[in-house]
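A single protein chain has been omitted; all remaining protein chains appear in their positions.
Labels for the chains are A and B, by order of writing; each one numbers its residues from 1.
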Amino acid sequence: MYVAVKGGERAISAAHAWLDETRRGDPAVPELTVAQIEQQMGLAVDRVMAEGSCHDRFLAALAIKQAKGDLIEAAFLLRAYRTTLPRFGASEPLETTAMRLRRRISATYKDLPGGQVLGPTFDYTHRLLDFALAAEGSECPAAPEAASPVADVPRVTELLAREGLMQREATSEAEPGDLTRQPLTFPAERPVRLQNLARGDEGFLLALGYSTQRGYGNAHPFVGEIRVGHIAVEFTPPELGFPIELGEIGITECQMVNQFKGSRTEPAQFTRGYGLVFGHGERRAMSMALVDRGLRARELDEDITAPAQDEEFVLYHSDNIEATGFVEHLKLPHYVDFQSELENLRTIRRTAEQARQEAAE
Amino acid sequence: MTITVVPPAPSTLEGYNFAYLDEATKRMIRRALLKAVAIPGHQIPFGAREMPLPYGWGTGGIQVTASILGPTDTLKVIDQGADDTTNAISIRRFFTRVAGVATTEHTAEATVVQTRHRIPERTLREDQIIVYQVPQPEPLFRLEPRRMETKRLHALADYGLMHVRLYEDIARLGHIAKAYDYPVMVNRRYLMSPSPIPAFDNPKMHRMPALQLFGAGREKRIYAIPPYTEVRSLDFEDHPFRPIRAPHACALCGSRDTYLDEVITDDAGGRLFVCSDTDFCAERQADSAKEAAE
């Protein structure tokens, strides 16, 4: 006699217990602390904050620990937490010229006001595995410090704009849309597109940005400027009527300079692709800037031929929390639909076989 | 019938609102639900939130259920027709934790049934609501992936694309080859995805006494069918809609008119068929056992 499968509840509990055990790994190895992750896996924390759409280094580090280092899972944990938080209001817009810079480079000028500041970068390191890091307890010598901090650093794009060579961005006092509260609608306004990209999957943005360099979208990008550093976030409580500082967050900004051949109404000039992300995320900010420029095709009256110019394609597929959920949902049972397909296929084959036999007779 | 309702837990999850969602989110979803009922079959975009379960795993259904559920409700959750499939258990657990709501496995005892991929065999009543988990609310998506375009087609009630697609099946295969997620016309106006239920279940949607609500979390759409509303599976006069089921009897209860799962019993072609609706099947088995004993 066939007995239907049961015991799902116990199986789930057992699976979760096993998950906890594998997370801890060999108990002989000391347990990671959240502070260690936050300090020593800082770029992972930055990515999780960006894709988790929530600037909180401690929570992001905790999520990484809980997710066993799976960064998309960690971003998902952070998002699911974020969505339950009460909303007190919106901060004042950030003025990134006021950033406390750690790094600032431009690829369009050899030297410029404020100078080229390399900061803590992998650029120009030789990618040789450093076996010294395998030994624990080695002292890390302090990095040499510049005599004077970086101050008064104008934006490269602003230098161009003053000459009329860089298109000025349209200004608007309108409240920007918010994807965490309203669904995407098309055509999507640029603020909404940028919000989508800022939270988007780094790999997806990277691949799309890359594709624009390879002829899919006809981009001719230059890195006008990359800025990495900290900036104060201010909030104006309605009862006070003036802004108060809430604290500092780390951000990376990229302004990509692109050609624009001009139109009947506008002379040829440069146009901007813009990237702004939480933490230190140059690859993400640059990719975002490339894709942002690609998505401006409609507004700049360019032919839409490439994936990176296709608003619906990009914005509907950039979110790795949505994407991973739907790809992984294929693990869920689908046997009811599969059964329907089976019967359907059997019927089709039977019909075809009958037709073949009738033809043969 | 024995009463198997699990009583509500004394308290809900600490630090979270009743039914998880904050009140502003619930209001937004509730407003969308009311408009959905007023425009049967029309997809309404809503600001779906991240849930603590992944997108694609029922977040739309969960958000709808969380927005309608109250302390006097009794919730049943099924996946593939069964109460004890892992994701159904996980969702039921979620609502027990965050809403402390009573749960049941018996369709007859439920006031709210959340489902993935099936409609219970037992006819739903006026005092029940069924909430469908929907992975892809747009019935035209395989024919036109752009939502800007499909929105326009719905506005014009231009469903020629779908008719052509179904007619091509007939021309090529002799009949319509859509076995699940078979498109329906609601109240003669909107083409609607019934969610990936088998086409076998489509007729149950027609003039159902219960309110039917649909939630797509990842795609951020809500839609609804009011009670007693006309729901027609698309077909052609010379090729009427035919619901498909395996032509067998249930190995457990003997039913010949329910939807069956195929179970592989060995690696030598052995198989048998059992009801997909586990509650319905168990009730039939209990009834026949009682009759045998009398």
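Going forward, a contact is a pair of C-beta atoms (placed from the backbone, for glycine too) under 8 Å apart; a residue touches a chain by one contact, two chains touch by 3 or more.
By definition in this document, contacts and distances are computed from a predicted model.
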{"item": "Listed names \"5'-Nucleotidase C-terminal domain-containing protein\", \"Deferrochelatase\", \"Phosphonate C-P lyase system protein PhnH\" or \"Aspartyl/glutamyl-tRNA(Asn/Gln) amidotransferase subunit B\", with the criterion being the UniProt name of the chain not displayed", "value": "\"Phosphonate C-P lyase system protein PhnH\""}
{"item": "Left-out chain, listing which of the shown chains it touches", "value": "B"}
{"item": "Identified contact with the non-displayed chain, of B:L211, B:L234, B:C253 or B:C281", "value": "B:L211"}
{"item": "Omitted-chain contact residue, chosen from B:R97, B:R125, B:K151 or B:H239", "value": "B:K151"}
{"item": "Full-complex contact with the absent chain, from B:G70, B:P145 or B:G160", "value": "B:G70"}
{"item": "Where the unshown chain meets subunit B, residue by residue", "value": "17-19, 23-24, 26-28, 30-40, 42, 44, 67-71, 126, 151-152, 154-156, 187, 189-190, 207, 209, 211, 225-230"}
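What we mean here is this: only the chains that are shown with their structure count from here on.
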{"item": "Centroid distance [mean C-alpha coordinates] between subunit B and subunit A, Å", "value": "34"}
{"item": "Touching residues on subunit B, where the partner in the complex is subunit A", "value": "16-17, 20, 22, 45-52, 54-57, 59, 79-81, 84-90, 116-118, 135, 145-148, 173-175, 177, 179-181, 196-200, 218, 220-221, 244-246, 251-252, 259-263, 265, 272, 274, 276, 278"}
{"item": "Subunit B-facing residues of subunit A, complex", "value": "2, 4-9, 11-12, 76, 79-80, 82-84, 86, 180-187, 312, 316, 321-322, 324-329, 332-337, 339-344, 347-348, 351"}
